[in-house]
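Please read through the structure below; I'll follow up with questions.
With one protein chain held back, the other chains of the complex are shown just where they sit.
All chains are identified by letter, namely A, B, C and D, in their written order; residue positions are counted from 1 within each chain.
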Amino acid sequence: MRHFSPEGSFRLRASPFPSREGCPQGGVCDWVPSVFVRAMTMLQHAIAILLVPLFSATVIALFLRRQGALASYVSVAAAGAVAAIAIILLQHGERFERQVEWLRFGDFAISLGIKYDDLAALMLFVVGFVGFLIHVFSLGYMHDDAARARFFGGLSIFMFSMIGIVLANNLFMIFIFWELVGFSSWLLINHYHHKQSAADASKKAFIVNRVGDFGFLLGIIMCYWLNHTVEFTELADKAPKGELVYSTLIPLLLFCGAVGKSAQMPLQVWLPDAMEGPTPVSALIHAATMVAAGIYMLCRVNVLMVADALNVIMWTGTITAFYASLCAITQRDIKKVLAYSTLSQLGYMVAAFGLGALAMENGEHRLAIATGVGAAMFHLTTHAFFKALMFLGSGSVIHGCHHEQDIFKMGGLRKKMPITFITFSIGVLAIIGMPGFAGFFSKDAILYLAMENNKVVFALLALTAVITAFYMVRVWKLTFLGEARSDDASHAHESGFVMTVPLIILAILSVVGGTWFLPIGLYPKLAGSIAELIPEAHGSAHLTILLVSLAVMTVGAGAAALFYKTSANDTLEEKSPGLFRLLGQLKESFDKLYDYYVAKVQQRFAMLLNFLERIFLAETIIQGAARVVGFIGLGARALYTGSLHAYVYWFLLGTAVLWAFAAGVFN
Amino acid sequence: MIPLLAAATYGLPSYLLLSAVLFAIGFFGVLLRKNTLVIYMCLELMLLASTLALVAFSRFNGTLDGSVFVFFVLTIAAAEVAVGLAIIVALFRQRHTIQVEELNHLKH
Amino acid sequence: MSPELLHNVAASNEWWALTPEIMVACAALGLLVLEIFTPREDHRFIPQVAVMALLFALAAIVLRYDRVVDGEELFGGLIKLSPLGQVARVFFLLSSLLVCFLGSICLPRTRLPRVEFYHIVLVVTAALMLLAQSNHFVMFFVALETVTVGFYILVSYFRDHPLTLEAGLKYLVLGALSSAIMLFGIVLLYGAVGRVEIDGVVHTGFEYGTVANFLRENPDNFLGIAGTLLVIGGVAFKIGAFPFQIWIPDVYQGAPTPVTAFLAVSSKAAGFAVLLTLVVNVFSPLSAVLVPVLSVLAAATIIAGNLSALSQRNAKRLMGLSGVSHAGYLLIGVVAALTVPSAAGAVWFYLFTYLLASMAVFGVMAYLAGVDDTAQELDHYAKLARERPLLAAVLAVGLGSLAGIPPLVGFMGKLLLFVAAFQAKLYWLLAVAIVGVVLSIYYYFGWIKAAWFDDLSGNAAQAPARTVASPNWLGRTVLTALALATVVLGFFQGPLATWLMQ
Amino acid sequence: MPETALLLQLAIATPLVSALIIALGLPKRFATKLAAAAFTLPALAALVLWAKYPAEGGSRYHYLSSLDTGLASFGISLKLGLNGIALPMFLLAAIVGIAAGLYALRSQAERLKTYLVLLLIMHGGLLGVFASVDIFFFYFFHELALIPTFIMVGIWGGRDRNYAAMKMTIYLTVGAMLSLLGLIAIYVKSDANTFDLIELKRAVAAQGIAAASQQNIFGLLLIGFGILVSLWPLHTWAPLGYGAAPSSAAMLHAGVLKKFGLYGLIQIALPLLPDGAAQWVWKLALLAAIGNVLVIGFVTMAQRDLKQMLGYSSVMHMGYCFLGLAALSTIGTGGVVLLMVAHGLSVALLFMLATSIQLRTHTLDMSDMGGLAQKTPVLAAFFVAATMASIGLPGFANFWGELTVFVALWNFSKWITAVAIAGVIISAIYGLRAAARVFFGQPTKALQEVTTAHPPADLDWAERLPALILLAALLCFGFYPKALSLPVDQALAPAPKSVAAAPVSFQR
Partner (left out) sequence: MADTLFIILAVLTVVSALLVVVNRNAVNAAMFLIVSLVGMAGLFVLLDAPMLAFVLLLVYAGAVVALFLFIIMLLDTTPGAQKPYSKVTLAASLLGAGLMIVGICTLSNRAVLPHAPEQVAVPTLKNYAEQLFTTYLLPVQVVGFMLLIAMLGVIVLSKKFETTEGAK
């Protein structure tokens, strides 16, 4: 039961202290130019990795708005530097935490700090490396885009913000960069801003995220006032001493942030629309990194978790996973399919996190989370690899097919774009959990957790896996097999090296990325102590899980492979339109609901208030009062009749009043 | 010369009352009459009413100042009359009327 | 009366103390002499003579200023010197100077004699100065009546205009009425006090001091109270306090613009000088009655003045009605003066600000007034900012100061009054005053708008704008000086404040 | 006198004096140069004073200097100085002032000289407001800055300017009068016989004002200042006035002058009337939360006119400031100061850009715009940045203000905190919607006609410079808020007495 060992979880929490000295399996850091390592301390590396993309973004924004090419090179260079430093930090293995006070009022202070532990190391590698590959890919993909500078500038801002989240050592700092990734995602979705759909999608994404952040910020503030700190290390240190004030509300509120960012139900609506952005953006932000930030954040604050909150989280994740996979079946747009699969995979991760605790629900709260964190982060990593791979693959396809995105207008691309085909196929195999591929291991870990803890969840997740295999194979078959169903597809061509090389690298990672148990495995090198938290099934459980996942994969994939004909229209729609429509509505319902709310409820309410404001407040009361005074004024003016007698009467009146005063009438 | 008042029992109050009545009558005239000249007479009447009280007080308080003040009041009244009548005459030249109700062009 | 007593009395007639008044009065006589003995073409210099006389009188006061012993009684108690009396003298001389200036603008438009105008203005000025220093009801009444008679003539001076004469008649009748009322009040006081003999010297109800003592000893004597209130009623006519303000708009409109200014500034200020002296020095024992009476007067005056001014479009009537509201604010100061000594200074400060501001406005009005002096509509001010920016600027400054807007001096005046009122705990009066100020903003800005804003908008087209003669150097200098004084004193009250707040 | 104090006086005097010079008939080409100098110098001076401000400034006033204007007997004297709270506001006034001035210089306003004169007077008044220690002159300078606003709205204003000018005038005069009464009341009730804030604080510390009168005076000040700061429901002048006001006037008023009321509450009302404050905060907080934040938030959503939308949004953000004050704690007050500065900068930038947009689209109706970003990318970038700032995106100064205010609010009331944070969503909605309607998507028919008639040019440098100044300031304080918060924190260090009244610990 190694994965349940206190050490595992303890080391996770105690990770500010170097968990590994020096550089094991030293071979890896031989190719790293050791000058870097000696030149700067690791802290300076960390600061550099944060600032390099910011610098590139600033330079681009200020000077390179018109030099698109130059801007792209600067940005890619920055991303390369990030990746390099990430690897240096990872291999150097030092773990540290520093912070500097940024704002203080009385005894309340907000500080920015860097917490570089195993969790951060893993995430930083994923972000840096995948990000770098995607940058390179974009060089080709966005080559003839007019607003290249803006695009790459946006990418750099995103890298900066994302790395900020990864390195943050307290909740306020996470929130700051949380907002910033939201902004950069808005910027990049809005890249084709002349398209109304893009403008709307970006707006939707930002606002929906704000809704999530509403809870997030409340949670942070509540956590601050309950524990008088929001620093992860301090919180973690309070926990064993029993000083930590637990409240179900805090984790739930914080989870709201994750719901928004990781597009869980009911805030999942923005992610599919976000596909309006350029494909590399979808790959980087809306598949690999940003949407995973929610899970990362949950792992960060795991000490605050309590059982009820975890329960909610688990169910949210499960339902999202299942719902999204259903929605994915009927999509025609290749990116939409991938988007929904992303949703459901994120649901997997969230569910994994939520499952983690329940494994240990015996009062031993401190240990509870470990397995969940392990599984979630594991899946996050592998998913980052293969989903980025598939998005880039789809990007390459779209690029080849002259920006045709409808899978029913593709087909027969296997010969035209062989590299894309192979790499994409690897991605598909990885996501549907073909043994030996990355997805297989991570998904198994999660399924095992589920089986251990909650059969219903287990069933749902397994079913999700079936459907996942089903629609992925559907896409794969319709896209690459058969004959070209449109002249765009028939004239498709393989993309250049700039785009294929990243595909290949990601494909390799999608294969080896999940080998955590072998001594030569890659994941432990990346994740360090996190890797040791992954729940590992033994004996019978191991067998069942293995069988289940194999069965799941074969059933789903086989069904899709047999069922779908490579024709111009959806076979399911022909066979059973009822089911098709049902699934379609399943997807539509949420958008409809939200649109109805925005257009009919919210806007009408605003109009009503505006009407009241204008008519009632501004006009009736104020104007009314003014008019009344005006009338009185006219009346007062009318007293000056010009007749002497009237005036004499006034004098008489005045004298009489004075006389009355003298006679003491008024007192 | 024997003070006539030595024998009188109608004292200061009656004089004060009388002057008040005259004052009121004058005021009433100013209210009532429409002929500017008559209004002006009534105003003079009011002044004289005050004068009467003044003399009475002066007499009964045994201070001469009141009576001296009467000289000033009379002179001032005369001067006012002169100016007033001049204005009225000039007005009549312009408007050919001295009826108050027709002199209400300045209003509002 | 023994001869030596008479001798003493005669000896107490220290004429030197009245040098300024005597100078002004003699100058008035001199004007007539000059008119007779100089050829006609030289008559246009006569106004300059008047101005010189006023300036000399001013100099005389400034030179003799420090020699004044506070509370020194002259002429056997007819006159009482006091610092505020000096202030009043300076005030009246200044305002008469400006009235002469206005006259030099307006009179040449008519075919009327001018020398008499300046003569009467000078005599009235002398009377005003005496009035402010009088310490005896006889002196008080005589001086007051001199002023009133002078104003009868001045108001109807443009006698070839029927409206002017109508105004003259109204002022005549109502003025005489108020004089009668006041006289009756004086008589009642005289009678109530009776004969007071202190170590052989006989005092009567004409002397302020005696009245004050009497009221202090028996404050609930009906005759005393009635007389007091009737006198206040007479003064209320001068200052235009509700309901005795009713004559103001008509007379202001009908009177020639310089006379309107004279009425608005000097006559009102005379009223307040008298009121302050009487209320603070004489009637103060009756504060139980006076405070409610004056408070009601003040509140009613503020409200009546502002409300009736709201929709007024005739410039002169507007000045009159807004002047009424200013009288209301000043009355608050008078009430406060019963309890807070510094309030008197505040009232005089306010009067000075009022002098500067309204004289500036009247100056502009004098330039805009056409041949028909009584018809000065706000519409005539359209395009003023374009054609005569100087006049428009001076107008804006003056009106702003009247409205009590910082940094203009009018605001300081209001501030000092309000502070005094606060110290006197007259909270509800303050509330009324605030409402009044807000209302006044409306019509003052309406006027400024007419002069400044509308020329850019469309509705200026049909406004019958007048062609305004450009002021000569004198006019430019005086108006600029007034405006600058209004602004600078707003920033830096130094001399004026320290002089008045002693 | 130390040269820093001299510098402070100079910064205030320069605009006023140059206004006088120009008014006395300086030829136009010199006038513009002089005005430019007069707008720039205070900004430089403010930067110097800011840089020179001692790190351990404490709550004292610095750069003190005093001048007797003849009302010393009344305890009134022109006493200038800056403390930790005044310093940021002074800086704000200077920065917005230079931006507004530069923008005014390029605007082809008819009768430019008068325009500049009024603007300079306004600027001088603004600087004076925040530099005056004497609360009488504090009020005095405010009015000095307020009057030109009315005139500018009246003369150079846009749609129904006469009505707007009159309404603004009446409203703000009422507010000013009430607050003046409040100040006089403090003067009288404190028995200190002085308007000098330092003396007043000392006097009150020695022997506070009676609780009853404290409550009345605070109420007076709250209503008076509330009108000036557009506290719901006394706000109706704001959208109308800003909708009509010429850009520079709107920038200075909405950006700086409006903060007068809040500044007064922080500097004067809270320290001098702690008990009164404690009795009013709940009313204040409810009004601000329900009225300013929620109601006005929704009303803002419904606006179609760009400037009106901005006006309403600034009304809404004032709600946050009031809430921060209601928290009655160092955090809240400090947050309010940050928020005032940040909002001042951002709203000024927004009003400026709104005018620039209007110059290109010849309309302010957002439903007649769209797709402008294709024609004017730089303008779009600036506008988006300003919008993001105003909806509290990290990296801009506003974020820190709002964050600290929210944190402070929690101790006051959780529910009001929730409402306030919900307001952040609302502002995101209308902010992004505005940006999208104006710049993104496809241009409307109406706009296409206009743009074909006279094709819009992107921001020229005369417009970019002020925008850059404001944006740079926003970013500076956004990236390093401590530059602002340090003096404020020190000024608040001996926290208002009423903090004791407010619950500090969470457990209750």
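One rule holds in what follows: a contact is a pair of C-beta atoms (placed from the backbone, for glycine too) under 8 Å apart; a residue touches a chain by one contact, two chains touch by 3 or more.
Only a predicted model underlies this, so the values are computations on that prediction, with no experimental measurement involved.
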Inset, instruction - Can you pull out the displayed chains that the omitted chain is in contact with? - result: A, B, C
Inset, instruction - Could you tell me which of C:Lys80, C:Arg114, C:His203 or C:Lys414 touches the chain that is not displayed? - result: C:Arg114
Legend entry - Positions on subunit A where the hidden chain makes contact: 645, 649, 652, 656, 659, 663
Inset, instruction - Can you list, in ascending order, the subunit C residues touching the missing chain? - result: 1, 6, 9-10, 13, 18, 25, 28, 32, 40-41, 43-44, 75-76, 78-79, 108, 110-114, 116, 119-120, 123-124, 126-127, 130, 138-139, 142-143, 145-146, 149-150, 152-153, 156-157, 159, 191-195, 221-223, 226
Legend entry - Hidden partner interface residues of subunit B, rising order: 1, 3-18, 20-22, 24-29, 31-35, 37-38, 40-42, 44-45, 48, 51-52, 55-56, 58-62, 64-65, 67-68, 70-72, 74-83, 85-90, 92, 98-99, 101
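We adopt the following convention: only the chains that are shown with their structure count from here on.
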Legend entry - Centre-to-centre distance between subunit D and subunit C (centres being mean Cα positions), rounded to whole Å: 43
Inset, instruction - Just give me the whole-number Å value for how far the CA centre of subunit A lies from that of subunit B. - result: 99
Legend entry - Averaged-CA centre spacing for the pair subunit D and subunit A, given as whole angstrom: 37
Legend entry - Multi-partner residues of subunit C (at least 2 other chains): 169-170, 173, 177, 249-250
Legend entry - Junction residues of subunit D, two or more chains touched: 170
Inset, instruction - Over in the complex, which subunit A residues touch subunit D? Could you list them? - result: 65, 101-106, 108, 110, 172, 175-177, 179-180, 183, 186, 190, 193-196, 198-200, 203, 206-207, 210-211, 213-214, 217-218, 221-222, 224-226, 602-603, 605-607, 609-610, 613, 617-618, 622, 626
Legend entry - Sites on subunit C touched by subunit B in the complex: 138, 141-142, 145, 148-149, 152-153, 156, 159-163, 165-170, 172-173, 176-177, 179-180, 183-184, 187-188, 190-191, 194-195, 202, 204, 206, 249-250, 253-254, 374
Legend entry - Residue ranges of subunit B touching subunit C (in the complex, touch as defined): 12, 16, 19, 23, 26-27, 30, 36, 39-40, 43, 46-47, 49-50, 53-54, 56-57, 61-63, 65-66, 68-69, 72-73, 76, 79-80, 83-84, 87-88, 90-91, 94-95, 103, 105-107
